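Report on the structure given below.
Every protein chain of the complex appears in place save one, which is left out.
Order of writing sets the labels: A and B. Residues in every chain begin at 1.
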Amino acid sequence: MFSFQTIFDNLPVLIGAARYTLLISVLGCAQGLLVGAVVCAGALSRRVWLRRAAALYVSFFRGVPLLIQLLVAFYLLPVIGINVPALVAAVLTVGLCAAAYLSEVLRGALNAIPRGQAEAAAAIGMAPRDLWLRILLPQALKIGLPAIINELILLVKASSLVTVVGIVEITRMSQSIASATYRPLEIYLAAAFLYLAINLVIAQAGRLLERRLAY
Amino acid sequence: MTTLSSSPAAASMRKVNKYYGTFHALRDVDLDIPPGKVTCLIGPSGSGKSTLLRCLNFLEDYDSGEVRIDDQLIGYETPGGRRMSARRLREMRRDIGMVFQQFNLWPHMTALQNVAEGLERVRGFSRPEAEVRAREALAKVGLADKEANHPSRLSGGQQQRVAIARAIAMQPRIMLFDEPTSALDPELVGEVLGVMKQLASEGMTMVVVTHEMGFAAHVADRVVFMERGEIVAVGSPREVFHDAADPRLQSFLQGYRERNSLEF
Partner (left out) sequence: MPDLLHRYGPDLLTGFGMTLFTWALGTLLGFALGFAIELLRRFGPKRLAWPIRAYVEFIRGTPFLVQLFVLYYGGPLIGLRLDALPAGVLGLTIYGSAYFTEILRAGFDAVPKGQIEAARAMGFTDGVIVRRIMVPVMMVSALPALVNFAIILTKETVILSMITVPEIMFQTQTMMSETFAFVEPILILALFFWGFVEVISRLGRRLERRFTHYLLERS
């Protein structure tokens, strides 16, 4: 018999654990944007070695499954003498991985800005710093917004993998509840719908933000 | 053919050559832009008019020769020498206004912000001072009431007038227009040409690449006809449009008349 009671009883605990899901995905996305901007700058650089390094970075973090990256951070960092709490390791890893994708998002967005935008700035003698901060980045962030929101949603789902390094977010919490209550179907479905709800809210917020930023 | 002015040129080109790969875009171009006058560049597509114009503010680099603005070499430290520093180039470009075919307004800024941006970031005015000057420029092109609009809320003609305001607000010594009406619907061309005429009457030095033969005939002090990267004819509108003997120029004008069934 499908037990809704089990779901109602355990929902508050699951929602509590969603704190960590959100913490990891939001911080990971923010870090991903910052590091991604640096990687993107490398990819657009005139120096060959910087372009190569950026390409290698993107290829590695997109080529190796996040689950393996998490294990690298969790098991290998202590071996080389870096001891950080599991949560920090998880956020850093998720952020570095997101940076690979977001650097490509930023690159695509920058490419989508017509050449004339930068030419108009050059023609009035604008310095590179102002060109980037005032003309290019604001437009790139707007063009890239749907893709950035999409990446955030991917991160919410991907954050379920930090279970392997022992952080009690939604998935890990649902595992312990499931084994305690012997009600895996109800609990895992509840967890699934919780993720779905979070992602629908993010998607909706993204659409509102897009509309706000429309000019 | 006469030269209109004996005073020193506002801009000049000497033996300028430009290649795109193996394509010879500008061939030994020699040209003087007289101060306070309107110079129109005409010619078929791909003849090098826009390339020439873009060499004047070094948006396009030239391969040999000299381009001077107010007698100062632009782009290189010495003729054929090293590139000038980015900072020095920026300083020179501040005094050269440019208006593009596609307007190139910044879509995330209002009309006022588009005009004030350069005043604040490049000329170094305070925000309020920049806005006062930007409003003056917008009023001059007849768009005082549109300052809060983003470009997407303006017609093509209005966008181009904002772009002109953006350029004149910087108080340039010379203005370059790269086919300013080519991207506009026919009924919007007039308002932009009107603003340009007004600028001309105030004595602005203007170089205009255009397909508007009417504008060239009535407003230009000097018309330059180009073909295949070469300057074929230079003179007053009357000299170029009526008295020209060059067969290439005649066939260009003939084609234009047939397409437009217009007299000028």
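Please note the rule applied: a contact is a pair of C-beta atoms (placed from the backbone, for glycine too) under 8 Å apart; a residue touches a chain by one contact, two chains touch by 3 or more.
This one's a predicted model, so the numbers in the text were calculated from it and none came from an experiment.
Novice: When the whole complex is taken into account, which chains on show are touched by the absent chain?
Specialist: Taken over the complete structure, the missing chain's partners among displayed chains are A.
Novice: Decide which residue listed in A:Leu22, A:Leu44 or A:Leu71 touches the omitted chain of the complex.
Specialist: Result: among the candidates, A:Leu71 touches the missing chain.
Novice: Kindly state which of the options A:Ala112, A:Ala192 or A:Leu213 is in contact with the chain not pictured.
Specialist: With A:Ala112, A:Ala192 or A:Leu213 as choices, the missing chain is touched by A:Ala192.
Novice: With the missing chain put back, which residues of chain A would touch it? List them for me.
Specialist: Residues 2, 59-60, 62-69, 71-72, 75-76, 79, 153, 156-161, 163-164, 171, 174-175, 178, 184-186, 188-189, 191-193, 195-196, 199-200 of chain A touch the chain absent from view.
Everything below uses one rule, namely that only the chains that are shown with their structure count from here on.
Novice: On a C-alpha centroid basis, what's the spacing between chain A and chain B, in Å?
Specialist: 46
Novice: Provide the residue numbers of chain A that touch chain B in the complex, in ascending order.
Specialist: Counting only chain A, the residues touching chain B are 114, 116-117, 119-120, 122-128, 130, 134-135, 138-139, 142, 215.
Novice: Taking the touch rule as given, give the residues of chain B at its contact with chain A in the complex, in rising order.
Specialist: Within the complex, chain B touches chain A at residues 57, 59, 86-87, 89-94, 96-98, 100, 102-108, 117-118, 121-122, 150-152, 163, 166-167, 170.
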